[in-house]
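Removed from the display is one protein chain of the complex; every other protein chain stays in position.
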Amino acid sequence: MHQYLTKRIGSMVLTLFAISMVTFFLMNAIPGGTAEMVVKHTFVGLEQQASSAQLQEISSRYDLKKPIIVQYCNWVSGALLHGDFGTSYAYQKPVTAVILLRLPATLMLALASMLIVLVVGIPLGIYSAIHENRLSDIIIRVASIFTMSVPGFWLALILIMIFSIGLGLFPTSGYGTPYHLVLPALALSAHTTAVTIRIMRTGMLETLGKPFITFAIAKGLPTKYIITRHAFRNALLPVVTVLGIYFGHMLAGTMVIEQIYAWPGIGSLLINSVLARDIPVVEGCVLVIVALVLLVNFAVDLLYLAIDPRIHYE
Amino acid sequence: MNESRMEAGKTVPVRFGSFPHTWCGQSARAMLSHRTVFIPLVLLGLIACCAVCAPLIAPDDPGAIDLKHVVSLPSSKHLLGTDYLGRDVLSRLVYGARTSLFIALATIVISCVAGIVIGCVAGYQGGMIDLVLSRGIDIFIAFPGIIFALVLLGFMGPGVFNLILALSLTQWAGYARLIRGEVLSAKNENYVLSARTVGLSDRIITFRHILPNVVAPVLILATIDIGHVILSTATLSFFGLGVPADVPEWGSMINTGKTFMRTAPLLTVIPGLVITAVVVLFNVLGEGLRDVLDPHDGMEAFD
Amino acid sequence: MSLLEVSGLNVTFPTQEGNVRASSDVSFSLDEGEVLGLIGESGSGKSVIGLSILRLLPAYAEVSGRILFRGIDLAVIPEKDLARIRGREIALLPQNPVLSLNPLMQNGRQLAEVYEQTGDDRVVARKKTLDLLQAFSFHDPAGVYTLYPHQLSGGMRQRLTAGIALSYHPSLLIADEPTRGLDRDVREKTIDLFRKIEDEFGTAILLITHDLDLAERLCSRIVVMYAGEIVEIGPAGEVFEDPAHPYTQGLLRARPRNGLVPLPGMSPGLSALPPGCRFAGRCGRADVSCTTTHPTVSGCGPGRCARCRHLF
Partner (left out) sequence: MNTQYSIVALAFVALILVAGCTTTRTAQGNTDSKILPIGEMWEPDSIDPAGHDSGTLICEKALITETLVGANADFSLKPALATSWKQREPHTWEFTLRPGVVFQDGTPLTASAVKFSLDRVARVNPSVKEMMKYASSEVVNETTLRITTTEENPVLPAYLHYPAISIISPTSLDANGDLIKPIGTGPMTFRSFDEQTGTLTVEKNEQWWGGGVGLDGMVLRPITDPNTRALAIENGEVDFTVDVPYSETDMINAMDGINVEKYETPRLYKIDCNLNHTPLQDTRVRQAISSAINRDDIVTNVLYNVGKPAAGPFLPSMVWADKSLAPYPCNQTKARVLLGEAGWTDTDGDGILDKNGAPLELEMITYSERPGLPPMGEAIAAELKEAGIKVDFDVMEYGSLDDRRKAGDWDLYLAAYTIAMVPDPQYILTNWYSTDGTDNNAGYSNPAVDALIEEAGEISDLNTRYQKFSAVQDIVYDDLPIIPVAYYGVAIVKKDTVNGYVFDPTAHDYRINPNMTIEA
């Protein structure tokens, strides 16, 4: 176990390194991505020219004249030695501060959505499996395949149309109260919920067809007991895997949802920074998201350990 | 011993409602007789026809601007109304099918080819190369690709070519993993070993013996991925990072239409429904194919 | 009145390629304390019969016929009443102990939950479980209790499932292929286990198996199944000594001790059964009428009957 942890954490760190390198070089290598132009653009505002003195000042402030490899090494050493991930071109503040300010909103949104996924997806999946091929099952399946196929940004707009403009139940955008959370969380969770329903249903059906369930019935156990105590945990294994993967997708989805609902999180920060070519912030956001994804995958592995006694990590 | 004797006169194992695992030959008919394959296939074929014959079907030039009649409601001249520049919405939807399907197909083809090459190399070479490649595959699978696509497009600028490139980067890993696994398991099977001792080159072995085995799972994955790619294309276009503004595309139609959400909700609603419908069809088709071709596997396509 | 009386049992699975008739017009009975062997090749429909007695088949299976257990028709009583009979009156010893144990639940819990269902609290249930484990020759019941199925050996799992099945001293045990996939040692132990069950618990056993040796050593009566129907019934000794039906004869000839003469051909698919005798295609004595007329079961000696026109 100890060895496993070391190996696992080591590989996470390596992955972060690889990702940081790839994004750093990619952003600096693509034409139109030269940091110099970026800085000039972000400093003097849209449609205005920067003077050469400003360019000088700025490229020396951000070390932009040095070769990219040197810039990268400086960035890495800064990050490792001082926890300094650079300074945002647009905000003129340390990237860490910019991101930390936005992180809670994204985490809240992602967790709320995960909650919806769990509370809605799992019971509906089980219900659908138990009522296989009955009308309710068919309705749930059709609804879930539709929900899976709906573009997230479109769903977000439609939710606003219906629940904000039409019914006036929730604010159209913004952040602050639990009311503000409802629509973004719904929109973000929809796809994953639908997938969860399907996986849970498949897993449940597969489990219900297993001999140990037949044996449990033969033991004279009541149906409800069999489903909750025997089938559920076994059917949960694939769901846990899928949710681990889909957590990453939800983090990606926050980009869309946050933008539409003016939710001040990492996702909208990332999009705005990409559009503003704020390379240090883009780099930081990507790293944070990758780190979160890796952590969740790690947590999923540990969760497996808790659920499935057959699994051992060496 | 007596046991194996008894097994000798075995009937086909009763696995109700399923087909044998081999997919070639007899199952082509089985596939088409399967409702969840046949119906979406026909509908998607129709949509593809519309896309190909767009100039014949579309009532209007999708780029024809008519500033005197912007955001008009459906009429006999414009069945679905006009957009913010007075362009015919129906025509743009029809041409949009071209854009979306072309991008999706091109992306999937490139991803497949890249995935097959990388998967084969990783599976065959083994050792350090495999270690590095499969680590890369893992990263790309674990990491939400659309973020890469967005960052990439944000810096390269929108454009059909850029979009295909960025989306391919997000999709190849699934195929690579699939094929690497298949190559690894096939590598030790007798027929490959014997083919090797006979002196066939690795490439021939791969193409002759391994690829036919992965056609079914790749087909299933590709079908469901096309749906994903269509959604991603729409999402990126929604942010103005997909196709250029004058190319008709469903996602950018929603983007420009959302402004008129209250005055002309159809401009937002219809392209969204079209995307949903097409993606539903691909999802249903993918599941149908999986039921027919790969009855044992319930999970692969979801990750 | 016999303990179990099955009459006219038909089981059909509707599939896309047509109906699969897994059992056709099966009738037999079983007395209190009797060990009845139900033998036949894989796919002959014998396991389906075991499962249909406890109504454990998937919902889409179409079942008809009467299954009288102590006069109660199990095929029609409500699920709730049936749940009271399952495990307590009629127990199932499943085919595959590995797959029949919940991999995510402690061994002891899988036994204790049976007791808890009838109202025992956790402590009592645990006590009873440990006792039962002891009785089934587990040396360290408390240790086994907290282990998971994958941590047990094949024989231990076999005993554990048997323990679970017998936890309520049922009057009938349906043992579905108890020796399938077991190595020689475990198989011997299984036979001991059954002897023990028979001796100590006095339970009637419906032994469903393709293992002729097992059937010969344990059973008092034998029912031979072929392609979903019964072809021969008789006392074990007589059937093994002097098989009446050509199929039974063929089966016995294929045993190693009888010279390993294989039965030629394949049994017919259950979805496309021939109109005549189902064995006709493989039978040395078959004539034209065999392929057109479906034979009925007729008596051919005291307590014996068979389904073959040539016997009479």
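Chains here go by letter, A, B and C, matching the order in which they are written, and residues are numbered from 1 within each.
Note that in this section contacts are C-beta pairs under 8 Å (C-beta built on N, C-alpha and C of every residue); 3 or more make two chains touch, one makes a residue touch a chain.
Here the structure is a predicted model, which means the values were calculated and not measured.
Undergrad: Over the full complex, note down every shown chain the hidden chain is touching.
TA: A, B
Undergrad: Please identify which residue in A:Thr87, A:Gln259 or A:Asn297 touches the non-displayed chain.
TA: Result: among the candidates, A:Gln259 touches the missing chain.
Undergrad: From the listed residues A:Leu14, A:Val70 or A:Val119, report the one that touches the chain absent from this view.
TA: In the complete complex, the chain left out is touched by residue A:Val119.
Undergrad: Since one chain isn't shown, list which residues of subunit A touch it in the complete complex.
TA: 31-32, 37-38, 41, 43-51, 53-54, 57, 90-93, 101-102, 104-105, 108, 111-112, 114-115, 118-119, 160, 164-165, 168, 171-178, 180-181, 228-229, 233, 259-262, 264, 272, 275-277
Undergrad: At which residues does subunit B meet the chain that is not included here?
TA: Residues 63-65, 67-68, 70-71, 84-86, 154, 156-158, 240, 244-246, 258-263 of subunit B touch the chain that is not shown.
Methods note: only the chains that are shown with their structure count from here on.
Undergrad: Counting in whole Å, what is the centre-to-centre distance of subunit A and subunit C, each centre being its mean C-alpha position?
TA: Going by mean C-alpha positions, subunit A sits 52 Å from subunit C.
Undergrad: Can you work out the whole-Å distance between the CA centroids of subunit B and subunit C?
TA: That gives a centre separation of 48 Å.
Undergrad: Between subunit A and subunit B, what is the separation of their C-alpha centroids in Å?
TA: One centre to the other, that is 22 Å.
Undergrad: Residues of subunit B that touch two or more other chains: which are they?
TA: As it turns out, subunit B has no residue touching two or more other chains.
Undergrad: Along subunit C, where are the residues that touch subunit A in the complex?
TA: Touch residues, subunit C against subunit A: 51, 54, 56, 58-59, 79, 83-88, 91-92, 94-96, 99-105, 113-114, 117, 148, 150, 161, 164-165.
Undergrad: Which residues of subunit A touch subunit B once you look at their complex with the stated criterion?
TA: 11, 14-15, 18-19, 23, 26-27, 30-33, 145-146, 148-154, 157-158, 160-161, 165, 195, 198-199, 202-203, 206, 238, 241-242, 245, 248-249, 251-252, 255-256, 259, 270-271, 274-275, 277, 282, 286, 289-290, 293-294, 297
Undergrad: Which residues, counting only subunit B, touch subunit A once they are in their complex?
TA: Going by the criterion above, the answer is residues 135-136, 139, 141-147, 150-152, 154-157, 227, 231, 234-235, 238-239, 251, 254, 258, 261-262, 265, 268-269, 271-272, 275-277, 279-280, 282-284, 298-299, 302-303.
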